[in-house]
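Below is the structure I would like to discuss, written out as structure tokens.
What you see is the complex with one protein chain gone and the rest in place.
And then chain A:
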Amino acid sequence: MASIMVACSSNKKPIATDTATEVAGSEVDFKIEKSGAQLWGEVCNRCHIAPSPADYNDTDWETISLHMRVRANLTEEEITKIETFLKSAN
């Protein structure tokens, strides 16, 4: 699982690192944006073991994401980012 996370986050725009440097350089109260891969690792493990992106195709991830958004009461931002990640890494 960890290897998928590393592999996927390296393919993506390194959002977290960018913003982190920005925070260091400015005085603004800035929230560090998390990537979909990171959110997937944190959020999808809370009730059951997080499924691997490869387990479903894009269409199924759309259905599952809506299902989990409601069942797990996730924020729109969380589920949108995670869904994008799952669909990009399967």
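Here is the rule we use: a contact is a pair of C-beta atoms (placed from the backbone, for glycine too) under 8 Å apart; a residue touches a chain by one contact, two chains touch by 3 or more; residues count from 1.
The rule is simple: contacts and distances are computed from a predicted model.
Visitor: Choose one: "Amino acid/amide ABC transporter membrane protein 2 (HAAT family)", "Phosphate-selective porin O and P", "Cytochrome b561" or "Fe-S cluster assembly ATP-binding protein". The correct choice is the protein name in UniProt for the chain not shown.
Guide: "Phosphate-selective porin O and P"
Visitor: Residues of chain A in contact with the chain that isn't shown?
Guide: 1-2, 31, 42-43, 45-52, 55, 58-60, 62-64, 66-67, 69-78
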